[in-house]
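Data block below; observations after.
Only one protein chain is missing; all other protein chains are in place.
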Amino acid sequence: MSFTLPTYHEPDFTQELFEQSPDASFQKADKDGVAPRGFHSTSMFPEYFKVNGCWVLAQESRMDCLVALDGHDELQVVEARRIKRGDRVVMGRTERGEEGIYVHATGFRTDGESLDDKFVFRTGRSRETAFSRDYDKLYELLRYEREHGNIVFVLGPAVAFDNDSRQAMQLLVENGYVDGILAGNALATHDLEAGLFKTALGQNIYTQESVPNGHYNHLDILNMVRSCGSIEAFIEQEHIKDGIVYAMLKQRKALVLGGSIRDDGPLPEVYANVYQAQDAMRSVIRKATTVICLATQLHSIASGNMTPSFRVIDAKVRPVFIYSVDISEFAVNKLKDRGSLSATGIVTNVQDFIVNVAKGLGCR
Amino acid sequence: MSFTLPTYHEPDFTQELFEQSPDASFQKADKDGVAPRGFHSTSMFPEYFKVNGCWVLAQESRMDCLVALDGHDELQVVEARRIKRGDRVVMGRTERGEEGIYVHATGFRTDGESLDDKFVFRTGRSRETAFSRDYDKLYELLRYEREHGNIVFVLGPAVAFDNDSRQAMQLLVENGYVDGILAGNALATHDLEAGLFKTALGQNIYTQESVPNGHYNHLDILNMVRSCGSIEAFIEQEHIKDGIVYAMLKQRKALVLGGSIRDDGPLPEVYANVYQAQDAMRSVIRKATTVICLATQLHSIASGNMTPSFRVIDAKVRPVFIYSVDISEFAVNKLKDRGSLSATGIVTNVQDFIVNVAKGLGCR
Amino acid sequence: MSFTLPTYHEPDFTQELFEQSPDASFQKADKDGVAPRGFHSTSMFPEYFKVNGCWVLAQESRMDCLVALDGHDELQVVEARRIKRGDRVVMGRTERGEEGIYVHATGFRTDGESLDDKFVFRTGRSRETAFSRDYDKLYELLRYEREHGNIVFVLGPAVAFDNDSRQAMQLLVENGYVDGILAGNALATHDLEAGLFKTALGQNIYTQESVPNGHYNHLDILNMVRSCGSIEAFIEQEHIKDGIVYAMLKQRKALVLGGSIRDDGPLPEVYANVYQAQDAMRSVIRKATTVICLATQLHSIASGNMTPSFRVIDAKVRPVFIYSVDISEFAVNKLKDRGSLSATGIVTNVQDFIVNVAKGLGCR
Partner (left out) sequence: MSFTLPTYHEPDFTQELFEQSPDASFQKADKDGVAPRGFHSTSMFPEYFKVNGCWVLAQESRMDCLVALDGHDELQVVEARRIKRGDRVVMGRTERGEEGIYVHATGFRTDGESLDDKFVFRTGRSRETAFSRDYDKLYELLRYEREHGNIVFVLGPAVAFDNDSRQAMQLLVENGYVDGILAGNALATHDLEAGLFKTALGQNIYTQESVPNGHYNHLDILNMVRSCGSIEAFIEQEHIKDGIVYAMLKQRKALVLGGSIRDDGPLPEVYANVYQAQDAMRSVIRKATTVICLATQLHSIASGNMTPSFRVIDAKVRPVFIYSVDISEFAVNKLKDRGSLSATGIVTNVQDFIVNVAKGLGCR
């Protein structure tokens, strides 16, 4: 059985509810980075705003943002910190047309579905959930997305700690299943250390043996890349021929490294300013149709926050799928309040997950 | 690289230490199930006792037991509750010959090994340990053991909750990789429910859909098996053709179901008396050369307690390997105090583990 | 603010629904321990059965049991394994009167409550839930129950591993807050070891120091109690003057020790047969109005299974409160499917919990 994209049902704007609704109201921001009191904040769902009597979908949306009219009277979804003095911001905190705002949470629901289906994910995933079908569906989805969508991985450092998972991730990149990676300084540093020394933090990623004075491997990698001035120059100079970072650069795919207070080094490509990092991440997520988050609470939640439940492609609304994979139920279920059909949690060690996925897709 | 059994090095009993050691002393138990004060208690390692001037290995040992001379002056390793009034019990709490007792913890250690290697497992396994090589080693080991050893699985109920892991476990049985299974009432009940209804506790083990009134599936299975009088009769009557229990019965392999206070039903084969259950488990473990414990603290610790680090086959001492696989570091590391080279912890969801193992061994 | 018992609202049996309902149907069991096909199984809620035109509440109910008419035509709630050939068993799997069975899940709900309130517990408790008010409510509840109810603790071994929590538990017993304890061989053995040697498994429960050869402390305690023939005789012989077991025996309160396959020893009082253990536990739970489960999946789930949401005292129906306290969300949320207002999960280390509770109640 192959994958079929769920159909989106636009609201029927001929209903009285929508006809009688007033236009959305706007108010000008009077300070940079500050919204007028009573601002409307977006959800992850498609949202429509009545402007000049017409219901308009705010495209490229995401959670917890303002909606503002730009110079061409187009609706823009903007993080509050990026609002400018004078921007016209949508006001109101109702969702069913009362103030010209309509949040459409059920656009992908098929007729047969009961209300409860919506809450499937909410019931929580645990180590005892049966994940066989989630894997099978994911394989179908990724095959579809490789041709028609855009797949973004969000990676915690553990993916590079293990020989087979690092290799599997590389294979996924080389087989076209990865359009972007969001990660941090540690993932890239461990991966490059494995490329040069076969170790991560001084421990062999296959044999588990600790090299004497091995922690210097980590520090030396950071120093060498900084000396080279860029990851790319380092890879060339040291003839690195494997790994996640290597594959991403070779395939010319987007790799965003967001900085954190845990970093040492850092590598030159790491964003020191976390809000610039958010903007860079968002520019990758904006194109994503499937997002897979592996073993990183920090990056997963950051990415989840900026991932909407839908994307508009060629004037058609399609769902954005999001996976959260972690060994901790607590971490996996952090995403559960999305309350969306398109969110899937899998509770396992990401090493096994990523190896499974590469095998399941026949990567080699 | 294929598997090679580590060589056992017997102590050199010509050393002065052993020559000068006194004979082990014995004292008679004066009550059933009660040891004389000052009794010696066994470890998981090979232990030698000086009897009539000769150092004798206590065979078929296990942790926390008494050593007693039987009617033929042979050393028997006996659980305290099974000691009989009049049994002659080894006394003493030293381990280096002072009282005729020698615990040989390093028999499998090769010359090159540093002292630290012994403690490899002790350092703790976590979700961030690199497990690639542990998997590869396990495949080699199991191929070897299928021909030359005896493989026992200890299963928590979660193995039967998921379609693919249940199938993988069945394949392992059918491909000869399972000589015995130790589990509880729940594992068998869920597995039989899946065999008849495709559900576990009323939830489809592949689609995750909950059947209306589905909890009756569980209760009905228990009632039906009880009505049939045995699992075997039930499987025949209901034409069950898949699953773990089915495969074990068909292959005529040992399946021990130990009772617990959590049980409902129970199935007729379940041991109501937990100490009889221990005896039945021990009779399976006694033959084991590799023990793999999956997602059950109760059964894993019970099995771990009765699994020694060695077994004597054809007068040769070989190691017994033990694996503990669980999604919780806490559960996995419960075994770490074994301090043995032969204990391996893997932190992951057992669904993935068992599917990996079946694939890695080429089972179909 | 002091505690007030929620009022129970009986169904209004004058409604047409109830008038038109047929009598419940009964069928005779034709084998011991086996129910007729199509049997009705109880929930944790109050359930009414129409017998001879009258709606009768099955008292002393619990989950997953059969309902049978005894010799006096009274309804008895019976575990399937205890049913006898010839017993007349209620048949049917509907809950709204269709077959003379009515399950009353909302009897304690007050008018103002929205439907969602019922699901409060279901949303899951995590380490990030605010527990302040749960503690405060628990103090009020326990003060009330000391006077008017019956408090049962279900204890995992960890409670006896720590000096302060062991002492706090003893104080709760001595201050009248404990009417019964359900636990296993390990809890009692560790507690007695602490009483004699100040250690648990050979480690000082206050200083954490490991005594040389300390594991013998554990084995010696088991052997000594077995030699004495009973815990009581041992406590007297060895002049034990503190601890949980000591306090329970002194206060003549019910202490049920259920056996498990993990046990060593065991202590003489431990039930070897787990179904006899269940019966003994049930006899304590039958009287309970509040049940507090601490850090034991095995005993907590076993106890939870046999704890109904209500109890009838002096012909009045009142709620039974149940608490599940564990450091693992997974363990705590195992109880969540009870979907009952009276179930509370707290995610923390039970050492802190029990010390807090003793302090909060002013025990000394």
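Note that the chains are named A, B and C in the order they appear, and that numbering of residues resets to 1 at the start of each chain.
The definition used in the following text is that contacts are C-beta pairs under 8 Å (C-beta built on N, C-alpha and C of every residue); 3 or more make two chains touch, one makes a residue touch a chain.
Predicted model only: the values in this text are computed from it and were never measured.
Trainee: Of the residues listed, A:G33, A:G53, A:G86 or A:G362, which one is in contact with the missing chain?
Mentor: A:G33
Trainee: Give the residue, chosen from A:L222, A:A247 or A:I346, that touches the chain omitted from the document.
Mentor: If we include the chain that is not displayed, A:L222 is the one touching it.
Trainee: Any idea which of A:V173, A:A277, A:V291 or A:L335 touches the chain not displayed?
Mentor: Answering carefully, the residue with contact to the hidden chain is A:A277.
Trainee: Looking at the full complex, which residue from B:D64, B:D164, B:E329 or B:D352 touches the chain that isn't shown here?
Mentor: Within the whole complex, the residue contacting the unshown chain is B:E329.
Trainee: Of the residues in chain C, which ones touch the absent chain?
Mentor: Output for chain C: 127-133, 135, 157-158, 161-165, 200, 203-208, 295, 327, 347-349, 351-353, 355-356, 359.
Trainee: Spell out the interface residues on chain A facing the chain that's missing from view.
Mentor: Touching the chain left out of view, chain A contributes residues 31, 33-35, 37, 39, 41, 64, 79-81, 93, 213, 215-216, 219-220, 222-223, 226-227, 258-266, 272-278, 281, 297-299, 301-302, 305, 328.
Trainee: So that we can see where the missing chain sits, which residues of chain B does it touch?
Mentor: Residues in contact with the chain left out: 122, 124, 126-127, 329-330, 333.
Note that only the chains that are shown with their structure count from here on.
Trainee: Chain B and chain A are one sequence twice: same or different residues at the contact, by the over-half rule?
Mentor: Chain A vs chain B: same; shared/all numbers exceeds half.
Trainee: How big is the rotation, 0 to 180°, that puts the C-alpha atoms of chain B on those of chain C, in steps of 5?
Mentor: The two chains, chain B and chain C, differ by a rotation of 180 degrees.
Trainee: If you average the Cα atoms of chain A and of chain B to get two centres, how far apart are those centres in Å?
Mentor: 43
Trainee: Centre to centre, by mean C-alpha position, how many angstrom separate chain B and chain C?
Mentor: For chain B versus chain C, the centre distance works out to 31 Å.
Trainee: Tell me, which residues of chain C touch at least two other chains?
Mentor: In chain C, no residue touches two or more other chains.
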